[in-house]
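With one protein chain removed, the remaining protein chains of the complex are shown where they sit.
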Amino acid sequence: MLSINYPKIENKSYPNLELSLIEPMHKLNLRGKNREFFTKVGKQLSIMLPVESNTSATIKNISALWLSPDEWLIYGKDVDKNLELSLNKEISNLNIGSITDVSDQWVIINMKGENVFEILSKGSPFNFNEFKKSKNVVAQTLLNHIDVIIHNQDTNNINLLVRKSFSEHLWLWINDSSSFL
Amino acid sequence: MSESFRSSETKFLEKTIRISFKFNGKTFYGYKGDTLASALLSNGIHLVGRSFKYHRPRGIMTCGSEEPNAIVQIGGNGVFTEPNVRATEQELYEGLEATSQNCWPSVEFDIGGINNLISPVIPAGFYYKTFMWPKKFWYSLYEPAIRKSAGLGKSPTQPDPELYEHKYIHCDVLVVGGGISGVIAANISADNGNNTLLINDKSSLGGSTIYQDDQNYKINEKISSDWLNNEINNLKNKENLTILNRTSLAAYHSYNFLLARENISDHKSLNERSNQLRQRLWKIRAKKVILATGAIERPLIFNNNDRPGVMLASSVKKYIDHYGVRCGNKNVIFTNNDTSYETALSLNKKGLNVSVIDIRKNSSSKLVQSVKKNGIKIYWNHTVVDTKGYRKIKSIQIMQLSDDGSNVTGKKINLDCDCLSLSGGWTPMVHLFTQSGGKLKFRDEDQVFLPNTAMSDQISIGSCNGDFELDDVVNNTITSIKKFLDITSTSFDNLNIHCPKQKENRNIWLLPNDKPLGKTKPFLDFQNDSTAKDIKLAMREGFRSIEHVKRYTTTGMGTDQGKLANMHALGIISEAAGVKMGSLGTTTFRPPYTPLTFGTIVGRGVGTFFDITRKTPMHEWHVENKAEFENVGQWKRAWFYPKGNENMHQAVQRESKTARESAGILDASTLGKIDIKGTDASEFLNRVYTNAWSKLGIGKCRYGLMLNEDGMVYDDGVTTRLGENHYIMTTTTGGAANVLSKLEDYLQTEWPELDVWLTSVTDQYATASICGPNSKNILKKLFPSIEFNDENFPHMSFKNAKLDNVDCRIMRISFTGEHSYEINIDSKYGKSLWEKCMETGKEYNITPYGTETMHLLRAEKGFIIVGQDTDGTMTPIDLQMDWIVSKKKYDFIGKRSLYRSDTMREDRKQLVGLITDDPNEVLEEGAQIVRDVKKKPIEMLGHVTSSYFSPNLNKSIALAVVRNGKKLKGNKLYVPMKNKTINVTVSDYIFYDKENKRLNA
Partner (left out) sequence: MFIINCPFCGERDQSEFSAGGEAHIIRPKQPTELSDDEWADFLFMRKNIKGIQFERWYHAHGCRKWFNVVRDTSNDKIHAVYKMGEKPPIK
């Protein structure tokens, strides 16, 4: 049997900061813009895709993250191969949008605790002042010069999505920054 | 040694904490709260360094960042050593070691002092003029000698063990400066709901007001320092206010982006610093900026004004009032304004001997009245004409000024003096304002440049805005902040302020002397030893622009950037040239405001974090199997896998041979991959690639070449049609991000009507590429259910497959010319897939090969690498790839450019092969190619782009771009190297298996 290998990211604790890897996690990239696309996706996910920029919508175990006016990323426990197949059937195959499996394109690191934004501000030019006070907001920005998607789920509890090939480097950087909080 | 110059009690020192430190090897003592400068002065030490050019003894002159003389080496000889530290800013800590710079063998006796004696022959421009010729002397004699005598301090020789970091901060209002106006500004801003950041370069807030103990200055019936102290305490409880002490602003860029350096542990003893950050660079984004950067006092320019013991009057006041240190016992204050009378009063109050020399004829200020009342002698309308004393000032000579101030008259008077306090008025610190693009205006009455029009949302308040009186400072600060923050009332409205007002002004930039200028040394820039003479010399030699005079005389080019010198230089130039100072302008103030350490600039970007590294899913396997790595963009790619004691050449020869004879495996996961969906996907590919795509069958792969609009090759790769409206495109490793942005560009701007969706999936898939005659056998074992014959699975086609129930895609494509397959799998299985291939291929001696072998194998086949064999000036025709350029398609990116007269020239550089006469001679990549070695000037025809020793052909092969190369096939050309000339013959660029027989072998 083929075995699964994730980047070398293990759970870590620092003062007021908990880091952990949230994998495996199925992730899908959705692209589309017409009404049919929104209706069909809404039906399949039981969520209306968020149209407000930099926001997310979460119902039960599916989160839909706004990435651009015609691009979303969905992930969560209820996102799986079956959902991917039925979305493909309803959307990709009918040419009303595009569904792409990006489960292994992105790695999710969860950061929890009062020091989350302390760490982020060491490497990101993004203004977190309002962001950290809001739930269900999303920022695509740079962290230590690496593209990231930051999903603010709850007070001081974020999911950080980073492209897999960058993930070990970013993980080292986060740990380095956390070691002198 | 006892601190015999500590004369009074002060609340700013912690007298219970005595601190020992070393200066030039001797142990001294000070207290917590001292700076190195105040501690030295408390021990009676003024002489701390030698000047840069003449090596004249120099003493502590100021108490802040403008200090030109007291720059020392800190931290001994170890890893913590740091040159050019201003003693006036360095806080004292237990065990601090400081040494004088720029002197040898010691600051007391310095051989370089001989320069002072010969100074008449080394005026401004001396080095430029003298060391011009003979040229060969420059390298052998002049440069080494100048290098040795130049430079301030010693740079550390070992890596810096300390930690530095960067941090972003966003605020509504940034207040720069912790003096009285900064404190008021921060108070008002925070009280009105603004997220406020206050930065202050000192260890605590309060500026110069906090030690103002004079009854003449009162706010709401309290002495100004008490009032301010109370306001500072009020700041502590404000939630939306952040105060950063020991933080100095380095740079003010456009869009209110500012950089500030915070000193975190520089004031702590070494054993208190362990594993702590030393400095932090704050990257500040502020919606609004309030500059309250203050003003610094000007010296006066007269003969021998640079002796140790000559100081700024306001600094002498700070040393006595703040640190309880007297700088001298026989004090003379030399001034042109009222503020320095505060120093006289402070010294008098401590029972010290003081007299005043004032170039004005009188003053009616209340301060002056107080001075007179205390029986202090004032010499009105007098100037200092000379000073005596080598290591410390001993006496001064003064004379009366003529009515117009242009000359001196009467008899010389000798005065004993061991500390001469200078005050030539005040210079507002407008550096940051101008860095941000602000334009200045000139105020004639007291000869100051002031902020005029700002480029960003900001204001200047307090003395940096030209308010020098307490009531003006406070009242104007409040008024401007109300307007700036749109506030109607503040808790500071209706303050009752009492202060004496500045009266008569008289300013003489260069004070007259009884001797001619040539016989005097009136220093302007103390650090760079430039005098008023040098400025006048520069003007005589024709320099007019302030920027030119600055560079010729080096005025203002020291580590203090001329904070003290610049205004006088301007004044003297404007007088000599007969131009108004306001119209002369200033030199450009550039960041950083005060010097930054390299550590602060790089932050954590050292070692592992110097650059970003991307790793493939198989990376760990490569490491375990001793691969050497090559950086390809940010990727770490396996370069070659040495066995035993193999060197790179041996490893590559073995890998290349095995790949052609049996089987090789390459980690190709780094190739860019873009998922393309939509009903117009085929049309889109037609437009972006040079060849035609509409007829590509589902399940088939095709190589594509992408051009820029200028017709030059931009990227290449294989694209596979997965479904009717679904493709997966591969790009070069380095080009992935740029290709995606270029494709998005066309989709979003030129062809928005196309129904195409692009998604980057580079990291989604791991790719193992297996090539060689046995590759088919290995694939058969891995995928028993698939028929691997040329009918069912021909070259340039693809199949979906399952490996242990995991989906994968197999493409039969080749970059080596061998029968070859690429297996793509979800990247979490990448390492496992690789291991499985290795295990399965064992019986065929499957050999992992790296990028070097990959490059060699493709070069044997004459396949280009975009970026190695192309450089943005090669068209597909130049590359002899006419076959891939569709003649039928109406348009594609770059098509029209292929028919420009220049791109159609026949004598363009073209891709050819080169064979060396000596088959063992491997050319150097980048080597130039010529036809005639003797012709002068030598004519370059082109250069070698790829070169290897081919183990499969057993000879050296190279690809090159050569002018008119297509027509030169068979011709002899030459590659001249340093020690020899290599003979080569132009050949076809395909060296191996021209008939492509091996693809189907």
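Going by the order they are written in, the chains are A and B; count residues from 1 in each one.
Here is the rule we use: a residue touches a chain if its C-beta (ideal position, glycine included) is under 8 Å from a C-beta of that chain, and two chains touch if they have at least 3 such contacts.
Computed from a prediction, not measured in an experiment: that's the story for all the values here.
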item	value
Chains on display which the left-out chain touches in the complete complex	A, B
Touch criterion as defined above, residue of B:Glu547, B:Glu709, B:Glu724 or B:Asp932 at the omitted chain	B:Glu709
Candidates B:Lys238, B:His253 or B:Arg551 - the one touching the absent chain	B:His253
Full-complex contact with the absent chain, from B:His166, B:Lys550 or B:Lys895	B:Lys895
Residues in chain B touching the chain absent from view	253-255, 257, 285, 437, 455, 709-710, 737, 740-741, 744-745, 748-750, 752, 890-891, 895-897, 899-901
Chain not shown, touching residues in chain A	53-54, 67-69, 71, 125-127, 140-142, 147
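One rule holds for everything that comes next: only the chains that are shown with their structure count from here on.
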item	value
CA centroid of chain A to CA centroid of chain B, Å	34
In the complex, chain B residues that touch chain A	163, 165-170, 195, 275-277, 283, 285, 604, 608-609, 612-617, 620, 635, 670, 675, 677-679, 725-726, 755, 757, 759-765, 803-806, 825-833, 836
Chain B-facing residues of chain A, complex	1-6, 24, 29, 31-32, 92, 95, 97-98, 100-106, 121-129, 144-146, 163-166, 168-169, 172-173, 176-177, 180
